[in-house]
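For reference, the structure I am asking about is given below.
Note that this complex is displayed minus one protein chain, with the remaining chains in position.
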Amino acid sequence: MKTINMDHVAASSLLPEVVEAMMPFLSEKMGNPSSMHSLGEEVTEALEEARGQVAGLINASDQEMVFTSGGTESNNWALKGMVLANRSRGNHIITSSIEHFSIMHAIKALEKQGVEVTRLPVDKYGIVDPDDVRKAITPRTILISVMHANNEVGSIQPIAEIGKIAREHGVPFHTDAVATVGVIPVDVKALNVDLLSLAANPFYGPLGTGALYVRKGVRIEPLIDGGIQEQGLRAGTENVLGIVGMGKAAEIAAGELESRMAHLIPLRDRLINEIPASIEEVEPVGHRTQRLPGNASVLVRYVEGESMLLFLDMEGIKIASGSACISRSLKVSHVMLAMGIDAGNAQGSLLFTLGKDNTNEDVDEVVRILPPIVQKLRDMSPLYKRTTKFKAIG
Amino acid sequence: MKTINMDHVAASSLLPEVVEAMMPFLSEKMGNPSSMHSLGEEVTEALEEARGQVAGLINASDQEMVFTSGGTESNNWALKGMVLANRSRGNHIITSSIEHFSIMHAIKALEKQGVEVTRLPVDKYGIVDPDDVRKAITPRTILISVMHANNEVGSIQPIAEIGKIAREHGVPFHTDAVATVGVIPVDVKALNVDLLSLAANPFYGPLGTGALYVRKGVRIEPLIDGGIQEQGLRAGTENVLGIVGMGKAAEIAAGELESRMAHLIPLRDRLINEIPASIEEVEPVGHRTQRLPGNASVLVRYVEGESMLLFLDMEGIKIASGSACISRSLKVSHVMLAMGIDAGNAQGSLLFTLGKDNTNEDVDEVVRILPPIVQKLRDMSPLYKRTTKFKAIG
């Protein structure tokens, strides 16, 4: 059976060129980048090349890129490092109500330490109003952190505008761009950001590798102290293999960005149009155009996401769901709740994240296979076609 | 020219079996461990297998092992996470004066936040007196952190005894065992530790991968918040490639530990005996027997380490000097200073860290090649054979 992977947000295969770039570091080119003899030099050069490649992808300069173990570390560091560095200036952070867990929980940890937080609402498309940012700024605000795009609902935030407001008020601005770097054009200067988190996998680099862009002049404390690596900002022997892979993937992404988008957008739009056309009571989630190119998110009423995923998996189709039963916390997605979606309906979330390898035929397959699965599950559902004492959902 | 790598502390080549175990995760076996369909399951299984392999190496149970991006992150997390979790109980940390930079700087960062620190002295062999630990404990002590062995000088600390004292006083005890896990027998139960940092490279696993052992029942706050990975203790998409490699390397190390030690110790002892025998005014550093099996550290008077390293490098011999991981910092080692070694003499440090691949012939080569290099440099040195206005060193 052919496997159709439409869960690229979970993991994408490495590009062959990326694997090729990594191979030498699996064997002969071993060396600790911090040691000074020639074994180490080769590796240092490879790291610096990768740094340039990643910087190039987002229009940063090399010294502004600090490697990390992924988007989660970058996000934690941006928040905690800025709070540590600016405690004397203030105590207030502004963020949105639809951030990734790595922002949300890091902020909760900071709240426990006495940091005050404003969480901005979003509209029904999951988009923050820049005016709300302006209104939330106080003289004690030390950081604004709003994500560039949310993978669960696909909507892209007006980061450049928020950045402009932040800069007018002299407040440092961070964006979690894990979902966008290497996927849509990201230019740290055009976006007016001071800090930007990225990870390698969304552009077909290795899992567990990322970076934080720290604009020249921004003062941040390390999260991981201890050495000379990464200009003293992030200690620890580097994950050379991962970084080399990320560099190569970034270089390729920079060249292919436009063609990848041109490939993904029509596929995405077919899913968003054809699934609701072939199944009754299905609604698209998020903004229709201000949206990640490969992201199609829908809600199917009266059925729960995981059960749909399992049946799709048996047919070789891999997708994701924002259903509570899948999140280990058994909580309904805070993102959907923030968009005003009812908790019951959010259970029926299906999330398709497309990649380079997906084709029109893949979309045909999904549109063919999904309706009978939904029908079968609805036939079992006590919520379908019933008016009972259970409150109608939605 | 044959390359002789005696700088295994900086980086060791991966074992062929480790590379083999990693290969599938470079290509077909791609999947995010947190996603729920079958692509993800394969990876989850691989991670759990690796967890068991690493746990097995140190006699821990699987749930007590948390993967990190390396020894530096593990160390930072142990310290900062324990301070966060125990702030209400106290404010005092006990450590030694010979810790790795990742402990030393993390503690400095904590000091800036008001944590009080006692740094224990070491004797001339670089060893902490457990009685000093006992005396330093106060009712406000929330953590003791003493490294298992220091790679720069080779000496092994009496961790089991310190652990016993810590436990008697009910104070959590952390050890940085990056230099020892997979190198000498390490048993978390026998050592009486609550937290233990390790990294994969010392046992021929990939760079930038490590773990923190967190004994069941120990309450620690995350350093990297945000998700469900690693029981909520360490968020972020895992570096699957690195972890799988670490697991395999751990499994092999567990089996080969004795034979590796039996191979290394005679080579080490030859270096420690024969270098001083063939060059005048050379002294071994650290304890002679309570010592890492592959570690030979000597001081060569009147010459500076880097210059010797460069000449050795030209002859294909890779070693380190001063602080091994960090020779790029070009600072006199705080470890040697703490052992009472004079700053001038410490400059002449040579550090040989042997590995599986080293042979008796390699030692012959070093003992043959080093003396003329030293002589050449001494002939240029204003300190050699002179009684002048420069204070005699040592």
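Note that the chains take the letters A and B in the order they are written out, and that residue 1 is the start of every chain.
Going forward, a residue touches a chain if its C-beta (ideal position, glycine included) is under 8 Å from a C-beta of that chain, and two chains touch if they have at least 3 such contacts.
Criterion: contacts and distances are computed from a predicted model.
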*Chain left out of the displayed complex - its UniProt protein name, from "ABC-type branched-chain amino acid transport system, ATPase component", "Nitrogenase protein alpha chain", "FeS cluster assembly scaffold protein NifU" or "ABC transporter permease subunit"*: "FeS cluster assembly scaffold protein NifU"
*Among A:V303, A:A320, A:L351 or A:L370, single out the residue that touches the unshown chain.*
A:V303
*asked:* With the missing chain put back, one of A:A60, A:L207, A:A324 or A:L350 would touch it. Which one?
replied: A:A324
*Contacts of chain A with the missing chain: which residues?*
302-307, 310, 314, 323-326, 328-332, 343-344, 347, 379-383, 389-391, 393
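Please note the rule applied: only the chains that are shown with their structure count from here on.
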*Approximate Å spacing (C-alpha centroids) for the pair chain A, chain B*: 34
_Parts of chain A lying in touch with chain B, wherever the complex brings them together_ = 3, 5, 7, 10-14, 19, 22, 26-28, 30-32, 34-40, 43, 68-73, 75-76, 84, 100-106, 108-109, 113, 199, 201, 206-209, 221-228, 235-242, 306, 309-310, 312-313, 318-320, 326-329
